[in-house]
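Showing chain A:
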Amino acid sequence: MSRLLDAGLEELSAMLHRMGEFTYDIISVSIDESLHNTNVYARIQETSDMLVSMADNVEDKTFELIARFQPVASDLRIIKSYMKIAYDFARYGRYALDISYINQRLGGIGKCEAWIPQYIEQMSKKVLHMVRISIDSLRNHNTELAKTVSKTEQEVDKMYFEFLDRLTEKPHATNKCVISSVLIIRYLERIADHATYICEAVIYLATGEKLTLR
Partner candidate 1 sequence: MNKKILKQRIYFQIFRVVTASVIIFILLMIGIFITNGASAINWTFLTDKPREGMTQGGIFPAIMGTLYLTLLTIAFAFPIGVASAIYLVEYAGESRLVQVINSAITNLAGVPSIIHGLFGFGLFVTYLQFGTSILSGALTLFLLVLPIVISAAREALLTVPKSFREGSLALGATKWQTVRENVLPYGLPGILTGAILALARAAGETAPILLTATFFFSAGAPAVPTSLLDGTMALSTHIYYMATQHPNPALVRSLTYGTALVLLLLVLSLNLVAIVIRTRHRRRRNW
Partner candidate 2 sequence: MNIPVKVETKNLSVSFGEVKAIKNISLMIPANKVTAIIGPSGCGKSTFIKSLNRMNELVKKAKTTGEVLLDGNNIYGEDYDVVNLRREVGMIFQKPNPFPKSIYDNVAFGPRIHGTHKKELLEKIVEENLKKAVLWDEVSDRLNASAMDLSGGQQQRLCISRALAVEPKVILMDEPCSALDPLATAKIESLIRVLSADYTVIIVTHNMQQAFRVADFVAFLYLGELIEYGKTKSMFENPKNELTEKYITGEFG
């Protein structure tokens, strides 16, 4: 039996799915831009702005559903989580935009000492993997998949601190490279954090448990 609320929930779910795909795309593109010194800032900005307004729409829709239907139990948790996740997706967009901005200002890291772009490419692969997990686990409310993000999260954390250590040991890189790479890796780490938040929200919406996956 389909309830009035169900149509609203479907709509929210579809909005989030679209947002998710945009974010994966936008993050890959921004990393790519850093590594290959291309210029796609305009496109990234457009997408990021779109994500922010989509998050606003999700928030509006959420409150509309709450006012109308007074949802409870799993419905309530879903709606609560969707709103958080929409915000997290919008943050993905912002960080991608921040990376692109750094690329424009400081010229990217493609021309830096080889180890730097290699490191960042490696880390970005892991981070993109986490983003993928967050988007996919949301789609099916898949808690098992959501939990797997934990492992990669730890790896990314480790890589982050290791990079900082290595950078302090090797003073050969130019100022531009140092600043760019530190900022980019910082943004990547934040993206990873938000991926974790999204997965925690997926677990909460399905089971009501508030787990920490970090």
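Heads up, the rule we're going with is that a residue touches a chain if its C-beta (ideal position, glycine included) is under 8 Å from a C-beta of that chain, and two chains touch if they have at least 3 such contacts; residues count from 1.
How were these candidates chosen? In short, all candidates are chains of the complex that A comes from, given by their letters.
Here the structure is a predicted model, which means the values were calculated and not measured.
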item: Selected neighbour of chain A [touch, this complex] from 1 or 2; value: 2
item: In the complex, chain A residues that touch candidate 2; value: 1, 3, 5, 70-77, 208
